[in-house]
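Of the protein chains in this complex, one is absent; all others appear in place.
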Amino acid sequence: MPDYLPLLLMVLIFFGLAMGFRLQIGLALALASLGGALISGHGLALRHLVEGGFGYLDTILIIATAMIFMTSLQKSGMLDAFTSFLLRAFYRHRFLLLFSMMLLTMFPGMITGSSTTAVLTTGALASPVLMKMGMSRVKTAAFIAMAGILGMIAPPVNILVMIMGAGVDMPYVGLTFPLLALVIPLAVIFTLWIGAKEVKSLTSSELEEIIASLPAGQSNFRIYLPLVLVAALLLAQNSALPFLSQLGLPLIFLLGGLLNWLLHWKKMNFFLVTQQALAEALPILAILVGVGMFIQIMTLTGGRGWIVLVFLSLPPALLYLGMGISMPLFGAVSAFGSASILGVPFILALINTNAILTSSALSAIAGLGDLMPPTALAGMFAAQVVGEKNYFRVLRHCLVPALFELVFALGFLLGGPFLAKIF
Amino acid sequence: MKTRLNFKNLNFQRGQPIFIFIMVVIICFFTGENFLSLHQEDLIIPSSGLSQQLRLSHYLPTLANTPGNTRVFLFEGKEKGGNVLILGGTHPNEPAGFIAATILIENLIIKKGRLFIIPQANLSGFTHNDAFEANPQRFSLPAQDGLRWFRYGSRLTNPIHQWPDPTTYINPSSQKLAGPESRNLNRAYPGSKEGSLTERVAWAIMQLLKTENIHLAIDLHEASPEYPVINAIVFHERAAELAAMTMMDLQMEGFDLRLEASPPNLHGLSHREWGDLTSTLAILLETANASHGRLKGKPSPQLIVKGQDANYVRAARLGRLFVPFDEEGIPLKRRVARHLASIKSLITNLAALYPSQTIKFEYFPSPQLLLKNGFKDFLQIASSSK
Partner (left out) sequence: MKVIYQLILLWLTLNLTVYLFREKRLSWQLSAGMVLILFILRLLLIK
């Protein structure tokens, strides 16, 4: 059996179940993987299915705990209080308000290197403000999804570059300026493209009206304490502080959630908060497990090697096109996986270029993988944050900015020899 | 997306979750049994030349009873001479180093000097496999009376032994790396006495280098065929002359070998920290392992042992590889023979450069014999089971 055949059948099973039977995506992926294992003569391959799922255990824990934290913030009234605070501070300056929302949403991504964290934390803070400013729900989601992706690429922490660097023995040094040169222009352009047309400057009376519509919460500093704690601990992750830098994101989010519960234990039941958070996060958790299974079986049947080889076989002129297509496409299974599995061979194929610039540009391309269905982590979470059921409606508004980012990053790649003289 | 499928007519209410929960427990039981089976140590039968078998806790007592407490085999000649350390299994998914070290332990007899061999430097890494790689858990080699099974592990320490990973890992030499690299032994040097399991293993190895006054230390590795540093001898600057002499020897024996200077800004790696922080001459050897690469076809024990892969043949034709790769592949016996030949030449040249650091062998497993006849002559006893 040729190596691509089981993969082809797995993809067919997946689409059949997900589209035809409208089965949940996580389950459809798991069943497609099981089918692939059976077809290729590996039997049930339970070990491989479970081992593949484990590839995402860390991500699953981050998402589950981040959801607990966000649910608790919602219950304590912090989200509403923060929204009215930001509106009061910036309501006269349309672009400034939008750009501050962009940076605010990017921030956790810059620290953690994950778009998911950005979208789920400060993205969730920014989205009510944006919607009150007159931005539509799906555009708001697109805005924070793109901000999350930029946050993932922005320094100081870019895990995609670290993964690629680990594959070619490039130390994670000297990346701040190349990454900023990629991210800042994109941040300005995305802010203008997605936001500027819809959002209006508010008058004082409109502002009062909006703020009055928010549920009255206590507005003392206590409700901000959990967020301050989480922000402080996130910053400490990037330092050499011996104990604090070891905490890991799941513990940080859970500590934030627990502090919030201690401050508001009268009106909040931590068990119910966890139940609600898990119920909301379960679709994505199941998808991640399913994707992990899918990749493992795809590798087991030789499908992964076949795909990498197909893209590496492209003639040099098409190589850049191949990168632009394959890396975001592979991001459908995981942007990090794309960086490791395709990013490393591509850097090696471009061995004569400056590895720092190449990996920076490739990270911007691989990061777009977080917009690629069926996982589309950034798009899916952004949709969830604004309460939009169909994340494809969000992705539609991400298309133009994403294409722009792709072209910009490819330009960065092609201009590498010239840029190398600047940095 | 939430309520797409209801299966209303299939809903048996109470019994259904219980049934699913039982299924979960059953799957956990069977896969768990499989995963735990990897914790059994590999069979290694030392030759009659063995002087002492230690554990790494000899050099750092807090490693006792931890999954990092790996075996250290000491071969000591009657005469005093040089002290050499050979490290295999730093990355358990690079089997040539582990097998080369095993073959040495099972056959070596020494007349002069001391040879320390650690066949499975990151012992914890042998107890699990990397997600998404779908590698086999074990592979077998022919022994005199049957098959000998070996574990094929992961590049990294098992997360159940060191969990969780930090968001970003700042290693003991202050290099910033992706979080999972905190479980990579060859990024953890010089290690830390109170640090993570991986860092403590690294610290104990540094301690061995210092207390045993090791003159030459060799770290055995493999890399994927698409990786530039391959079929290479990576040397610390103080070992440059030794490496150059070895390269010439190996080329005469028919092994093409590339010289690679250890990059001065890449910290935490053995060839950098060993050389910088101890008086040892630090060397790292690389061979090409197709089962380790991103282009590999179906992963299998045959791919590990025979090293034949049609994808890599095509990639070589496309000029994407850094080693020649044809239909013959690069079998494990050739990779192990290359390591053995390099080790032998390094030790011989050490004696030529520094006569007081001579090591003399009564018997050294011949790389040429291994190439000709395979592993059978060097592995006496088969495993009783997988």
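Just a few scattered comments:
Letters A and B mark the chains as written, and numbering starts fresh at 1 in each.
Quick note on the criterion: contacts are C-beta pairs under 8 Å (C-beta built on N, C-alpha and C of every residue); 3 or more make two chains touch, one makes a residue touch a chain.
Computed from a predicted structure; not experimentally measured.
Checked against the full complex, the one of A:M10, A:I60 or A:L406 touching the unshown chain is A:I60.
Here the missing chain is touched by one residue of A:G290, A:G324 or A:P374, and it is A:G290. The chain not shown here touches subunit A at positions 23-24, 26-27, 30, 50-51, 53-54, 57, 60-61, 64-65, 246-248, 250-251, 254, 271, 274-275, 278-279, 282-283, 285-286, 289-290.
Subunit B meets the missing chain through residues 3-7, 10-11, 13, 16-18, 20-21, 23-25, 27-28, 31-32, 35-36, 128, 159-160, 162-164.
One rule holds in what follows: only the chains that are shown with their structure count from here on.
By the touch criterion stated above, subunit A contacts subunit B in their complex at residues 3, 21-25, 46-48, 50-56, 58, 61, 111-113, 157, 159, 162-163, 165-169, 171-173, 237-238, 240, 245-246, 248-251, 283, 292, 295-297, 299-302, 304-306, 308-309, 312-313, 337, 340-341, 344-345, 348-349, 351, 389-391.
Chain contact summary for the complex, subunit B toward subunit A: residues 1-2, 4-5, 27, 30-31, 34-35, 129, 131-134, 137, 164-168, 170, 174-179, 181, 226-229, 263, 265-267, 294-299, 309, 311, 314-315, 318, 320.
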